[in-house]
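Okay, structure first, notes after.
A protein chain is absent from this complex, but the other protein chains hold their places.
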Amino acid sequence: MSVTELGSRAPAPQPMRLGRRGNRAGERGVEVLLFIAATVGVLTTVGIIIALVFPTIDFFGDVSIVEFLTGDSWTPLFADKEYGVLPLLVATLVVTAIATLIAVPLGLGAAIYLAEYARPKVRSALKPMLEVLAGIPTVVYGFFALVAIGPLIRDYWPGGDKPSFQNLLIASIAMGIMIVPTVASLAEDAMTAVPRSLRQGAFALASSRMQVATRVVFPAALSGIVAAIVLGISRAIGETMIVTIAGGLISDRVLFNPIEGSATMTAFIASAGQGDLPLGTVEYKSIFAVGALLFIITFALNIVSFRLVRRFREVYE
Amino acid sequence: MSETTTIAPPDLDRRSGVKITARQEQSTPASDRNGGVDPIIELQDVDIYYGSYRAVRGVSIPIERREITAMIGPSGCGKSTLLRSLNRMNDLIIGARVTGRITFHGQDLYEAGVDPIEVRRRIGMVFQQPNPFPKSIYDNISYGPKVTGMKVSNMDDLVEEALTGAALWGEVKDKLKTSALALSGGQQQRLCIARTIAVKPEVILMDEPCSALDPIATAKIEDLMAQLTKQYTIVIVTHNMQQAARVSDKTAFLTAEVDKDGQRHGVLIEFDDTNKIFSAPSNELTEAYISGRFG
Partner (left out) sequence: MAIDTSRAETGYVHPSAAALKRRRIRLGDTLFRLALQFCLFVAFAFLASLIIYVLIAGWNRLDLRLVTNMPSGLASRADESGLQSALTGTLWVITLTALMCLPTGIAAAIYLEEYADNTRWYNRFLELNIQNLAGVPSIVFGILGLGIIARVFGLGFTIITAAIVLSLLVLPVVIIATREALRAVPPSIRLGSYALGATKWQTVRRQVLPAATSGTATGAILALSRAIGEAAPLILLGAVTFVRFNPEGISSRYTVLPIAIFNLIKSPQAELQELASAGIVLLLIILLLMNSIAIVIRNRAGKIR
């Protein structure tokens, strides 16, 4: 009954008008706007490259690229200016190496625990805490390294030469903890993506939980785990505030000893960039040259990381 | 031939009526062959491809106005693909394309200038899994009329009509503002039907609408379908032969055929009155399928 009533009120069918009613220019306009928003990222990349390339080319007009890459003293802010990037590069590598040595075991341990051991309830309590750790501003890490870790290490230092007030070791420790959440969450994603059937197969062969974790899941997730580590390294290289605050600003010689203070690439950029360096001078342009080197290194590491993640996805997704 | 002019519904304006005649003349042989009286949709030699893979090959069926046409066949025979081609839902799959002709009142649905959105407004669809929007019951119904720009004098009345039409009004009239996700599966599916009839389409496509429902809910939907044919044309895909036999007027039996290159395509084996298909099928494959020997 009711159906016929509905039918009687239905408008007369107009079967031939299947073309567009009104113009849907709005639809097209929206799509164009959305596309423009999506290109902002590309414009940013282009902007970064332009911002780096022109001053860097200028810089190499004044300083030879050989001196830049092989010189062992970096003193653009001194009266006697030298432009050898090795001190900055070595300090960066020292900090990154120590931070990685700290972050990889801790991060992977946390990831294995969360992915293979923790009950869902425990996991859902621990993961937000890792997120909190990841969300702490790096200024805070730097401060803590300088005023808390520094004195602690000096007090208990066994050798004769006490670490300096600012040194690469304390910066590395803080940075190591800072990148734990990065490594842990990506590695955990990789491990949870390993199909359950693989685990069940191993358990059915009387494997213990540790054997399943280390001999089945870990190898299966390896490329994802390596990607997590590479991304962690890339973050360590690019991190600025911790090394600026706690790592020291000396760069007139190459220092491999982590208990001495030494400027990394990012620490140099931050310390030189806050002063009022006159535009167009070589020392001003040196900020951009170091920035370009930093960009190239992190870009290469990011590409490696994506490749690894993609390979991992191809296998399991 | 001239009798095809009378096919044009009397409520058509003259210009389109003339156009219909022209189109109908081309398609008359197909409808004659199947003894059609008033086909609203006609498929003529339809092939459907996904990229270079041909999923459906050479299907010709007339779909009669205000009847229920069922498409049955074993899984993988392309019946859902075919159904989705009738309101251009397969446009949403990248690489999907249709050759042959699918006409609606004589208008080729895939001709340039035909707006798929307009097609879907006139040819609605109900899916296998009930898919109510995560909104209130009321908003589920009012959504279609709003987005299609229907002129609605009183939305409350329209919502009531649509829900009544889908035999759901009595059950939900006191909770129109509550979430549609709180309804049972069968109620959700009737809500999806109500939502579809609220935009007043001419045809409703149903893709295994009861496969996710229990027998009681299924019975309600089947009763509802019988009611709906007073106003709507229904095409239903089902893997349940009893259901096809119970509800439909015409039945198309499709099956998957493997060609010499090892490619599987869906092909139409037999199309006829449902009674004939289930009592005296002319093809032995149909006979084998309906008696449960394969599929």
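As written, the chain order gives the labels A and B, with residue 1 at the start of each chain.
Here is the rule we use: a contact is a pair of C-beta atoms (placed from the backbone, for glycine too) under 8 Å apart; a residue touches a chain by one contact, two chains touch by 3 or more.
Note that the structure is predicted; figures quoted are calculated from it, not measured.
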Absent-chain contact - pick from A:41, A:120, A:158 or A:278: A:41
Which of B:44, B:69 or B:87 contacts the chain that the document leaves out: B:87
Touch with the omitted chain, as defined above, among A:86, A:126 or A:254: A:126
Sole contact to the chain not displayed, among A:61, A:109 or A:219: A:109
Candidate in contact with the missing chain, chosen from B:65, B:120 or B:250: B:120
Chain B, residues in touch with the chain not shown (by the definition above): 87, 89, 92, 94, 117-118, 120-122, 124-127, 129, 131-135, 143-144, 147-148, 192, 195-196, 199
Absent-chain interface as seen on chain A, which is shown: 24, 26-27, 30-31, 33-35, 37-42, 44-45, 47-48, 50-52, 54-55, 105-110, 112-114, 117, 126, 128-133, 135-144, 146-148, 177, 180-181, 184, 208-210, 213-214, 231, 234-235, 237-241, 244-245, 266, 269-270, 273-274, 279, 287-288, 291, 294-295, 298-299, 301-303, 305-306
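The working rule: only the chains that are shown with their structure count from here on.
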Of chain A, residues touching chain B in the complex: 2-7, 9-22, 24
Chain A-touching residues of chain B, taken from the complex the two chains share: 9, 11-13, 15-16, 19-20, 104-107, 109, 113-115, 117-119, 122, 149, 161-162, 164-165, 169, 197, 200, 202, 227-228, 230-231
